Structure formats: structure tokens, C-alpha cells
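Encoded as C-alpha cells, the structure appears first; notes follow it.
As you look at this complex, bear in mind that one protein chain is not there, while each of the others sits in place.
A and B are the chain letters, set down in written order, and residue numbers restart from 1 in every chain.
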Amino acid sequence: MNPNFYVVLAAILFAIGIVGFLIRKNALVVFMSVELMLNASNLLLVTFSRVHGNLDGQAASFFVMVVAAAEVVVGLSIIVMIYRARQSANVDNENLLRY
Amino acid sequence: MAPTGLFPLAWLLIAVPLVSAAILLLAGKAANSWGHYLGTLAPIVSFVVALALFADLLGRPEAQHAVSVPLYTWIATGSWSIGVGLLIDPLSILFALLITGVGGLIHVYSIGYMAHDPGRRRFFAYLNLFIAAMLTLVLADNYAVLFVGWEGVGLASYLLISFWQHKPTAATAGKKAFVVNRVGDLGLTMAIFTMLAMFGSSSFEAVNAGASKMSPAWVTLLGMLLLVGACGKSAQVPLQSWLLDAMEGPTPVSALIHAATMVTAGVYLVIRSHAIYAQTSAAALAVAIVGTVTLLAGAWIGTSKDDIKKVLAGSTMSQIGYMMLAAGIGPIAYPFAIFHLLTHGFFKANMFLGAGSVMHGMNDDVNMRHYGGLAKVMKITYYTFLMGYLAIIGTPFFSGFYSKDSIIEAAWEKQPVLGALALIAAGITAFYMTRLMFMTFWSSKRWADGVHPHESPAVMWVPLVLLAIPSVIVGMVMNAWIAGWLAPAVGGEVPANPSWLPHLSLIGVVTLVVVIAGVGVAYMIFGRTSIPESVPFTRNVFTIIGRHDLYGDAFNEAVFMKPGEALTRGVVAVDSGVVDGAVRGSGALTLGLGGGLRKLQNGYVRSYGLTMIVGVIVVALALIIGRLV
Partner (left out) sequence: MTALLVPLVTGAAVAFWICGPIMVAAAVAMVLSRKAVYSALYLALVMVNLAIIYASQDAPFLFVVQIIVYTGAVMMLFLFVVMLIGVDTRGTLVEKVKGHTPASVIAGIGGFILLAIAIGRGLVGPAIGVEAANQKYGGNVQGLAALLFGQYVLAFEATSALLITAAVGAMVLANVERLTPKFDQTARAKARIEEYATKGVHPGPRPSSGVYARHNSITSPALLPDGSVSPDSVSAVLVQRSGLSDAVALAAPAKEAFAALDVAQGEDEEIL
């Protein structure tokens, strides 16, 4: 299987993650888009692990998962906190840092 | 040569009036009661010193006539240095004598003239300051120190012209004199800079020695710059406009500054720079032309004015013009310029003081149409004035005859056109001075009922008498001697066979005829008919132009003031439009950019994310393109 296909697939997923991050206003969906981008990069890591014939890429992918898990825990806590404070999960409402 | 005998004390000449001026200014009201005596004493002391030095010089062989008295080093930098030193030579000692002698008499006169003026002490302080500055000017041994005196004279004249500063006209006249003098100063300063650049020194010695080595263009430029300076100080066309207005000052000021001394500074400067003019016929010719134009212009103004002081001021312009003409003719006429300067110093001071005496008797009225018949009531003033009158028109054997005749003769020889013009001006001089005499002293009385003309006190008429005597005899006394005396100092030529008698020549006779014609015409116009008390209407273009000072002020206003104002407005407009506009514009631009970019800070995370991603794409593109290239 030609690794180019995996690269293109990962790029597509990453781009979809970008678009999702940019156009969605629900904090949870935005967060999910970030997860999608992380997964796309994981796919690349695994692909390149196979391309180069060693397991370092897979180990890196593992680390990404661990970090993503930690990140999700903290990120979701923050979203919950914001929701408690403002009764909203809309990222557009969190715009106090403006001109 | 090195100073010996009395000469190391020559600095006293300047120091005495300067210290006196300082005392009078600083002592305040305490000096009110005795200040004028101290002020009068100072120039007399200086005169005595000058007289002693003069006697010393007379007793020496001709080779030792120039004594330089170095005092101290003023400015010393790498390649050049300027010392403060005095140069006492035949030229400067004559000036010193004239300044202190005539100045001293004017001081004495002022005691009487200013007796009731509350600012008399201040007046004497300024007079002393003027004497000190003028002496610095003529005694300096280099142009830089001369310039110090030059500026001091300008300052003193400003203070004295606007002495009655409560009169707006006097304040304006002082300011005008100051400003016009600055134009001349510009020429002199640039000339001094040129000298420093070319010779590394501004001393007369170095300049005289170096002048012959300069390129023609530079030496002509230098001559022209010096001429500009001389024009400013000596009220020569085109910088003549201040002199007539300067008559706003008290009459002794007019006599001292604007007749006998200050206005002669320009002549002195040109004569002092004879080595430069010897190298450049163009600049010398310019001096002569300026002199001729001025002598005609001054005479013209003198014919049309009714204000006695302004007539005299016009005649001063005219006589200074003769001196400049002589200075421009060349070495042969240099002594005549100084000769005429001296005789003019006496008779013009005499006449100005006489005019002051008349005004004193006429309740400070200066309009000659209100005079008439004063010869009978002010006998001393009349006779002394008459001596001055006879001298200025060139009556044979009076002082003006010798000096003016010599100038016209020399001009006729060297520059026939200018000589002819000077000849005509001599006739005009005779005309307007005769007119003045008719309107003031002869004809029938026209003064108002309340006015009681009377002779002035002795303190005023004694100086008149003392000035009238040299007005008569000084020409006769000095005629044979002065050319030889001045020759080494001014590079002039010694006449072959000097004598006290005027030597007869065709041009001398013609001059005499022209003068008699001028007197006759004046008699026909003013002597046989009564003089109207108000200014008669006239269609005579010459009279109208003369009454308006040849439109000198209008010319200055149209050519310099209006464009200057327009330029100033333009500069202001450029400043507020372009400079301020740029400053404000950059501020507004920054503000606008800030206001525009501010909108990007909308607080939406998504927007920031978009910006970030665009940035990432741009950077990545740059990297990729960079690697491709």
C-alpha cells in the first residue's frame, strides 16, 4: 500500500479539523475538531513508522494519545467551568478579551 | 611700529567714555544731578588723549606714523587668531580727533538742549557708549574688532534714535535703522568670513598684504561685500531709507550720529580697505556709482522737504555720497574723501546744532514753513549757521569749497560722467541750502502768535561758535597738508606742490558758476515771493517724488517687505500644511491603522485561529518556495 494515500488521508482529516475548529461555535465541537487533528497527525506518525521501518513513530503516537487524554480531561473541565459560570458553551460568548 | 611713549595708554580713548557710560547706566537716579557733567567730561578726556597722541605722531618721522598697540589675544584657534589691538595711524587719529572733538562739543550742547528732559542721564550714557563704540571702530587694527565697534555704533544709534520711545514714530525709526543696518552688517560679516578663510586673519596688515594675491573674482566679491556693509552704515542707496527717519531722535543725536560720525563709518571702511579696491576696478567703480547715485538722491530729497532736519539729513546723504564717490575714484581721491569727511563733520554738526537751536526757540517745531525772518531774533545761531551754509555750498575759501572741489575735480578726471553728475549735484546743493536759508532765516516771519523765538543759552551757542570756526578755516588749514599726511595710511598719492590756496582749474570755475546758478534759482523762487505757510499743491513730478523720499520706503515695502511677508505666510502655510500635516498625518495614520487593526481583536477565538492558520500557511509557503529556489 503506497504511503502517499495515508498522507493524503491524514491531510484531509487535518484540514477538516481546521475547518471545524474555525467555523464551529460550540466549544465541545471545537474541541472535537482539535482531537480530529491530533488523530490525523497520529495517522501520519504510524504511516511514517512503517515507511522508515522502525517503531519510534508508533511510540510517538502513543505519547500523543497520552497527552491528548490529559488534555481532554483538563479541557473538558474548563468547558464545564465556563458553562457553569455563563450558562453557555458557545465560544463566541467568551470574547471579553477584545478591543 | 611698537608703541612707545603715550601710545600704550591709547586704550584710554575708548575706556574713558565706556566706563562713563557704565557708571551713568548703573548709578541710576543717584547720578541724575551730575551725570551729564561726567558724560561731557568723558569725550573731552578722550579728546585730550587723542590730541596728545596726534602731537606725538606729528613729531615723528613719516615712517613711524603707524603705531599698533596690541592689547590681548581675543580668539585663538588652530590656524588663525584674532587679537584685540589698536592701530593709531594718520587716518585713525584724524577720526579720533573728529569724533571726540565734535562729539565733545555736542555733549556740551546737549547739556542745554536736554536740560528739561527726564532721561538726560540715560541720554548721556548712550552718547558716551556711542563715542566708545565709534572709537573702537576707527582705532581697531583688524576687521573683527572693527566689527565690534560697528555693532556698538548700530546699537547706540538704535538706542538714541528711539530715545523718545514713547513716540511710536521714534520707536519705529529706531527699529528701521536697526534692521537696515543689519542688512549692511550681513555684507561686512561675510566679508570678514571671507578674509578669515582667505588670509587666516582679519587684521588690516594681513588683508592689505594678501589682497594683491587674491584671484580677481574673490577680491571683487570682497569689495562688493564691504560695499554692502558701507552702504548700510553710511545710508547709501539702496540702504538709505533709515537716515531720514532717524531724525526722530533728539537733535544732538542727529548731529553726532547722522552727520559727523556714524554715517562716515562706511567711508572709513572703504578707505581702510583701499588695498582691496586697488585690486578690483569693478568694485571701486561700484563704490563710485553708489556714491554718485546717493549724492544725487540726497540732494533731490533735500530740495523737496519742509522739515529742516530732513533737509539736512538729505544733504548729509548727499555729502556722504561725495565721499563715497571719492573713495571709489581711486588712490588720488582717498585723501579728499577723508578731507571732505572732516570738513563735513564740522559744518554739518554746526548746522544740525543750529537747527536744534532754532527748534529750541520755536517750541520744537521743525516745519520751515512756520519759520522765516529768524536772522534778526537768533543772531548767533544765524551767523554760525551761515558759516555752515557757506561751507557746504562751496563758497571759495570756506572749508567745503576745498574738499568738495577736489572731489569733483578728481572725479572729472577719472570718471567724467560721474564728475558731471557730482557737478550738477553741487548746484542742487546750493539750491536747497539757499532755500533752507530763505525759509528759515531770511524772508518774512511766519511763526504763530504764541511762539516767541529767542536765542539759546550759552551752553548751546558756545559749541555753535566753536564749530563755526573750523567750518570756515579747516579747509584752508588742511588743504596743503592732508594729502601728504594721509598718503602712507591710505595709499594715496602725494600732490606735487601743495598749497593752502585752491588751485585754479577750468572745472573749479565751472563748479563755482553752477553753485552761483543754484543760489540764483533759489533766490528767484524763494527770495522774491512770500513763502506759503502750508505745503503748496504741485504737479511737479520731481517735487512729489522728492517729498516721498524718492519712494524708497515704498520700494522697500513692495520689493522686500511684501514678498517677505508673502514668503513668511508661505512658510507658515508649508509649516502648518506640510510639516504639521506630516506629523499630524502620521499620527492620524497610526491612529487609523490602530483603529482598523483593532477590529481584528474581536475577541473571537475562531478569528484568532484563522489568523494563526493563515500565518502558518504563509510561513510554510515561504519555506517551501525558499527551498524550491
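Rule of thumb we're sticking to: contacts are C-beta pairs under 8 Å (C-beta built on N, C-alpha and C of every residue); 3 or more make two chains touch, one makes a residue touch a chain.
All figures in this text were calculated on a predicted structure; none of them were measured in a lab.
**Q** In the full complex, which bits of subunit A touch the chain not displayed? Write them out.
**A** Answer for subunit A: residues 1-20, 22-26, 28-29, 31-33, 35-36, 39, 42-44, 46-56, 58-59, 61-63, 65-74, 76-81, 83-84, 88-90, 92 touch the chain left out.
**Q** Under the stated touch rule, tell me which residues of subunit B contact the chain that is not displayed.
**A** Within subunit B, the residues that touch the unshown chain are 602, 604, 606-607, 610, 613-614, 616-617, 620-621, 624.
Everything that follows uses one rule, which is that only the chains that are shown with their structure count from here on.
**Q** Given the complex with subunit A, which residues does subunit B contribute to the contact?
**A** Of all residues in subunit B, those touching subunit A are 598-599, 601-606, 609-610, 613.
**Q** Could you please specify the touching residues of subunit A with respect to subunit B in the complex?
**A** 18, 21-23, 25, 30, 91-92, 94-99
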